[in-house]
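Removed: one protein chain of the complex. Kept in place: all other protein chains.
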Amino acid sequence: MTSLLPIILVILTVIGFWLGRQRSRKVAIVAGGLDRLHSRPVYHGALTALWCSLPVAFIYGIWLIFEGQIVTSLVVAGLPEHLQSLPADQLGLVINDIRNLVVGNIVSQNIDATIIAAADHYSSLISISHALLAVAMLGLVIIGILLVLSRIKASMRARNQVEKIINILFLICSTVAIFTTVGIVLSILFEALRFFQKIPLADFLFGLKWSPQTAIRADQVGSSGAFGAIPVFTGTLMIALIAMLVSVPLGLMSAIYLSEYAHRKARTIIKPLLEILAGIPTVVYGFFAALTVAPRVRDLGALLGLDVSSESALVAGVVMGVMIIPFISSLSDDVINAVPQALRDGSYGLGATQSETICRVVIPAALPGIVGGVLLAVSRAIGETMIVVMAAGLSANLTANPMQAVTTVTVQIVTLLVGDQEFDSAKTLAAFALGLLLFIVTLILNIIALQVVKKYREQYE
Amino acid sequence: MKRKLLMLAAVVMMMFPAVMCQAAARDYVSIVGSSTIYPFATVVAEQFGKSTKYKTPKIESTGSGGGLKLFASGIGVQHPDITNASRRIKKSEYEKCQKNGVKEVLEIKIGYDGIVVANSKKAPRLKLTRRDLFLALAQEVPNPKGGETLIENPYKTWKDVNPDLPAIKIRVLGPPPTSGTRDAFVELAMQGGAKTFSWLAALKKNDKNKFKAIAHTIREDGAYVEAGENDNLIVQKLEADRDSLGIFGFSFLDQNTDKVQGSWVDGVEPTFDNIAEGKYPVSRALYFYVKKAHIDVIPGMRGYLVEFTSEKAFGEEGYLGDRGLIPMPKAERNKYRKVAVELAPSLSAADFQ
Partner (left out) sequence: MSKRILEDSQTATEIVRAGLKRRYRAEKRFRIFGIAAIVISLLFLVILFADILGKGLPAFRQTHIRLSVFFDPDELSPGTLDSADFHGIVKKSCRTLFPEVAGRRRKKALYKLVSAGAPYEIRKMVVRNPSLIGTVKELWLPADDELDMLMKGAISRDPDGRFNVDQLAWIERLEDEGRLRKQFNFTFFTAGDSRDPELAGILGALSGTILTLLITLLLSFPIGVATAVYLEEFAKENRWSDFLEVNINNLAAVPSIIFGLLGLGVFINLFGLPRSAPLVGGLVLTLMTLPTIIIAGRAALKAVPPSIREAALGIGASPMQTVIHHVLPLAMPGMLTGTIIGMARALGETAPLLMIGMVAFIVDIPRSFSAPSTALPVQIYLWADSPERAFTEKTSAAIIVLLIFLICMNASAVYLRKKFERRW
C-alpha cells in the first residue's frame, strides 16, 4: 500500500498535467486562439502538475519521518505498566518483537498475550495511518489541481511561475554539495580535535616519523608511537606523481588522436574501451598490481641489478596511472571536441599542418578544460585507496626513491580504522586527523587550480 | 515538453528511495567484529541458517576494536547482538558497555589461533627460536659484544642472528601495528625471546614498562614489512619471493600447505595438534561477546550460541577445526558451552582485576 502511493502520485501528476493543458487550450479557444495566451498550454499543465505533486511529496516525506515514532509511542502507551516502565533501549527490543509479529517474521521464543495484543494494536494503527495519509494526499492533489485550474486565464503568467519553481529546485539541488561538505567536516572534525588533544598539532604536521606503534591494550606499554604526517604525505605525492607521469601523456595523446585523427568508427569503438579502464574496480587493480605487475618489476629490477621492493611506489603509481588514463582522455576528448572547427580551419588556411594546429591552436584553446580533467585525475590519484593498500604497503619511509615502499594517507586511514585496536585510541583518531589534513590539502590545491583555470578561460565563437 | 515531463518524473522519482527507508523490524542476528574470527563465525552462521528455520545471521568484518565500539553503543535493534574479538575485551570497553546500558555481557571463548612464521616451500624450512625472532625483528637489541646495553638492531641476515640459520636477508612480511595478530605476535614471540636474556628478564621484574618497550617495538628499517591485513596476499608474495618470511594466522597456512611451510619455533612445528596441545608457543585465544538482553528478543540468538558451542562445531573433530580454528581442551569447552546454554555468568568488573 505505502509503496503503491508514489505510483499513484505519479499517475495523478500526469493527470494534473493533462487537465491543466486541456483547460488552458479551452481558455485559449474562448480567448480567440493559442496566441492569446501569455504562456503555452504546456506551462499551465506543468504548473498544475507541480502544484499537485510538490505539496504531496512534502507531506509524504513528513509522514515517513514521523509515522514510525507516532505509531510507536501510541503502541507504547497501550502497553501494560511493567513494560512501559522499562528503559528506552529495552523497550525498543519489545517494539522490535511486536513489529516482527506484525510483519509476519519469525519471532523469538516467548510471546505473551500482551505482545500479541500490542501487535494487533500496532497493525490497526498502521492501517489507520495509511488511510489517513491516502486521504490527505488525494485531498491535496485535488485541491492543488482545482486551485490551479480555477486560476488558469489567458493572462496567467504560468511560464514564469513554472520557471521560478524549477529555478528554486535547481538551487536546492546545488546546495546538496554544501551539505555534503558540512557533513564531512562535522563527521571528521570532532574526532580529529580529540586526536590533537593527545598529540600536539606541530608534531603531527612537521614530524618526520610515522609509526603508530602504540599499545593496543591498556596493560601493554606502547613503544614510540610517532605521528608525523610528512612521510605519509610525501609517499602519497610520489605515487600520485608517478601516476600522472603515466596517465597524462597517454591520456592526452589518446584523446588528441581520437578526436583529431581517428576515423569516426575507430573512435566509437576505442573510446568506450578506454572508459572500461576507469570502471574496473580498484580492488582488481590492486590485485593486478600486487600479484602480476610487482613480481615482474622486481625480477626485472633484479636483472638490472636494482633492488626493487615488492611494494614499490613505482608499481602502485604505474597501475594507478593506467586506471586514470580514461579519466584524462575522456574528459579532454570532450573538451577538444568542443573547440570550434573554425579555429582549426583558420589554422589550416594559414598553412599549418595538423599537428601544428593541434599543438598551437586546439590545445591552448582547450587548456582550461584539460587542466580541469587533469585536476580531477590528480584528486583521484591522491584519494585512491585499494590499489595502494595492496601494492604500496604500509611502511612510512621518507624517501625519493620510487623503487622503495612508501605508504599513503588513504592506506593509513583504512588500516587505522579497520584494525583491532580500541576505537578511542590515538591510533584510530589519527585516521580522522589524516582525513582532515587531506581534506584541507585538496581544498587548497583546488582553490589554486581554479584560479589558474579562470585566468585562462576563453569563450569561443 | 518531453523534457518537462522527464523533469517531473525525476522529481517524483527522487521520492522513491524515501519509501523504502521505513525501519523494518530486525529478524536476524547481527554480528560484528574481528576479521580473524570472521571465517569461523560465518561457517557457523551458514550452518545455523541452513539447518534451522531462522534467517542466516549477518556478520560484518569490522575489526575487534570497531566491533566492540558498535557492540558497546547500546541495547536495541540498531545495535549488534554479538561481537567477535581476537583479543579479550578491555576494561575501558567493558565500562563503556555498562555506561551505555549493556549491563550483562557474556564472554565465550571459542578456541585458539596459532600465529605462524612461514616461507615458500621452495626455500629450506627454518628452525627458529623466539630469541632469533626477537633479535631479528626488535628495534633495539642487546649489544652482541656483551654488557647490559642496547644498540640499534645491526642484524642484516638470519646468519648474523644465529649461525645455524642460512645467510639470507632478514625480510619479514607481517601485519601492521593496528592488527591484533601483530599484537599477539609481539607479546608471545618477541617478548618470549627477550626473556631469554637474563638481564632483560630481570628488567621485566623491576621495570615492566621499559621491558615491554624493548620487547614490543619492531624495527622500522625495512627488514619488517608491514604487509596489510590481507593474509592471502602475504601468502602469494611469499610464493613469489622465496627469501621472505611471513607472519599470519594458522588457518592460512593450513589452506596453503602446498605453497608455504611454517617455520619451527623453539623446536616445535606449527601443526594443528601441536597448537592444540599448547606445545607451539605462539598462539592466542579468540572470543565472542553476547548481549544478554538481546537473547529471546532477537530471533535465533539462542540457536546460534548453541550451534557455535556444539561439539560438532568447535569440538575436537568439529567443522571449525577443518577451517583452522584450534580447539580448546575439553574442560574449557564444557565451561564455555555451559555459559552459552545457561546464559550465565555475565562479565563483571572483577574479571578485569
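A and B label the chains in the order they appear, each numbered from 1.
We take it that contacts are C-beta pairs under 8 Å (C-beta built on N, C-alpha and C of every residue); 3 or more make two chains touch, one makes a residue touch a chain.
Values in this document were obtained by computation on a predicted structure and should not be read as measured data.
> Have a look at A:278, A:367 or A:403 and name the one touching the chain we're not showing.
Result: among the candidates, A:278 touches the missing chain.
> Of B:104, B:132 or B:231, which one is in contact with the hidden chain?
Missing-chain contact among the listed residues: B:231.
> Could you tell which one of A:138, A:166 or A:403 touches the chain left off the display?
The one listed residue touching the chain not shown is A:166.
> Which residue among B:28, B:112, B:224 or B:336 touches the omitted chain?
B:28
> For the chain that's not shown, point to the residue among B:94, B:112, B:224 or B:252 touching it.
Of all options in B:94, B:112, B:224 or B:252, contact with the hidden chain holds for B:252.
> On chain B, what residues meet the omitted chain?
Here the touching residues of chain B are 3-4, 7, 10-11, 13-14, 16-17, 20-24, 28, 30, 32, 35, 38-39, 41-43, 45-46, 49-50, 55-56, 58-62, 78, 229-232, 251-252, 254-258, 317, 319, 323-324.
> Quickly run down the residues of chain A that touch the omitted chain.
The list for chain A reads 159-160, 163, 166-167, 169-171, 173-174, 176-178, 180-181, 183-184, 186-188, 249-254, 256-258, 261, 268, 270-284, 287-288, 292, 322, 325-327, 329-331, 334-335, 337-338, 340-341, 351, 353-356, 358-359, 369, 372, 375-376, 378-380, 382-386, 409-410, 413-414, 417-418, 432, 435, 438-439, 442-443, 445-447, 449-450, 459-461.
In the analysis below, only the chains that are shown with their structure count from here on.
> Would you kindly tell me how far, in whole Å, the mean C-alpha position of chain B lies from that of chain A?
33
> Touching chain B in the complex: which residues of chain A?
2-3, 5-6, 9-10, 13-14, 17, 42, 46, 49-50, 53-54, 57, 60-61, 64, 67-68, 87, 89-90, 92-94, 96-97, 99-100, 102-103, 105-110, 166, 169, 211-214, 216-218, 220-224, 287, 290-291, 294-295, 298, 309-311, 389-390, 393-395, 397, 404-405, 415-425, 427-428
> Where on chain B does chain A make contact in their complex?
The touching residues are 1, 4-5, 7-9, 11-12, 15-16, 18-27, 34-35, 53-55, 62-66, 68-69, 74-78, 85-87, 90-93, 101, 139, 176-181, 183, 187, 208-209, 212-213, 216-218, 220, 222, 225-230, 233, 236-237, 240-241, 293-294, 296-302.
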